[in-house]
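For chain A:
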Amino acid sequence: MVKTIFNRFAVSLLLLAGAANAADPEPVRFALIDPLTGPMSVVGQPALEQLKFTADRLNEEGGIDGHEIRIVGFDNKINPQESLVQLQKAIDDGIRYIIQGNGSSVGSALLASINKHNQRNPEDRVVYFNYAAIEPSFTNERCSFWHFRFDANADMKMNMLTDWVAGNDDFKKVFLINQDYSFGQAVSEAAMRMLKEKRPDIEIVGNIFHPLGKVKDFSPYISKIKSSDADVVITGNWGQDINLLIKSASEYGVDIPFLTYYGNTPGTITQVGEKGVDRIYLISEYHGDFNDPEIAERQENMYAQTGWDLYPRVSVMLEMIKKAGDKAGSVEPVQLARALEGLRFKSMAGDVTMRASDHQIQMPTFISVLKNNMSHGAEGTDFNFHEVAAFNAEQATLPTSCRMRRPK
Partner candidate 1 sequence: MSAALSIRDLTKNFGPAEVIRGVNLDVRQGEIHAVIGPNGAGKSTFFNLISGALRASGGDILLHGERINGLAPQDIQQRGLARSFQVSNVFDNLSVFENLRCACFKNSGAGYVFWRAATGMGGANRRAEEVLDMIGLRALRDAPAGALPYASQRALEIGMTIAGDAGVVLLDEPTAGMSNTETGQAIELIRQVGADRTLMIVEHDMGVVFELADRISVLVYGEIVATGTPEAIRNDPRVKEAYLGEEAA
Partner candidate 2 sequence: MLETIVFSTLNGVLYGLLLFMLSSGLTLIFSMMGVLNFAHASFYMLGAYFAYALGLHIGFWPALFLAPCLVAVIGAVVERYGLRRVHVNGHVAELLFTFGLAYVIDELVHLFWGSIPVSYVPPDYMQNALFTLFGTDYSIYRGVTMMIAVFMFAALWFLLKKTRVGMMIRAALTHGDMVGHLGHNVPRLFMGVFGFGCALAGLAGVIGGPLLNTEPGMAQTLGPIVFVVVVVGGMGSLIGAFYASLLIGLLQTFFVAFDASIADLLGVFGVQADPYGEVTGITLASLAPMTPFILLVLILIFRPRGLMGELEP
């Protein structure tokens, strides 16, 4: 108690000093540990650019509790071991906030390592903000006070997808195609389980796995889908595996919806273009309609400045961190983390909450489909995702098995 009062006192002093002369309080730094070089940088760079883009805006509004926001990129080549080396570098640089998203393997490594670090170094804690690693266990059995997830986890997404499928009576036959590794298997397992309880009459006409990123020619898989005459395909594929899948689908004139998690990976729209129209369905935290002119303007500026599209999730994450910091009146990790628990926020998509019990964000989610001639195209094209269904935070939520252990 005394300590916090003292802190507030100290901070307000610093603020006064800042007001008096230009000597600002020292900046608060965030380390983004993601692939920034090599082929996979396509998923890391957009996040880095978005963070910087948003940071500039927030700094004009005074940064976090008067501290300027600085984003530092650490390249992990999407390799878990390398990530831990980079994590150690960041920590030794005195950075206490880690941001990462790509690859549940990296996420798992960081989560485990950061937990151990905080347990072994009670005096300097590190907090991990996760914007895309959607492995459910991170906010269930493996949940941790030091980890916050700003994306709906795989099960939540599947829950909404299956709700949507179940709600549409034209869908009688579902085909599942996924990459043959833990995530792909989880997706297929969840889909089968949820569809069975929501629409027992729906028939799973196919459930196949193909190795991760090794398939060059998807036509054999497509002809399987075709011969099964399914009404809808559900896939957790990402990267080349989604591009190639959609391309051969259109080549063979398979005109059924492909419900995807990652239909919006940078490059997909460029690659798939017209072929994806009315074919790629996407479940994500936002859509490409940009009805709100302010957000639309942001999208335009973002693309003009960085060559990447707006990354709503990442932007929201940083804004919520700022709000928490302002609320806590501190950039000290434990206090900021406490303030972030249960924090409510109004995002472009609606009301968002960081659930205290498992640090899993609760946010509105949309299902959208790729359309042409959109007013705000993605990747400099005229294509973008148009909303077809919306779920508010309450519909999106799922219970958690997390039993959070908090620092005293």
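Regarding selection, all candidates are chains of the complex that A comes from, given by their letters.
Basically, contacts are C-beta pairs under 8 Å (C-beta built on N, C-alpha and C of every residue); 3 or more make two chains touch, one makes a residue touch a chain; residues count from 1.
This is a predicted model, so every value here is computed, not measured.
Engineer: Quick check: counting C-beta contacts as defined, which of 1 or 2 touches chain A in this complex?
Structural biologist: 2
Engineer: Which stretch or stretches of chain A touch candidate 2 in the complex?
Structural biologist: Where chain A meets candidate 2, its residues are 38-42, 45, 180, 208-211, 213-217, 219-221, 223-224, 226-227, 240, 243-244, 247, 251-253, 266-267, 270-271, 273, 379.
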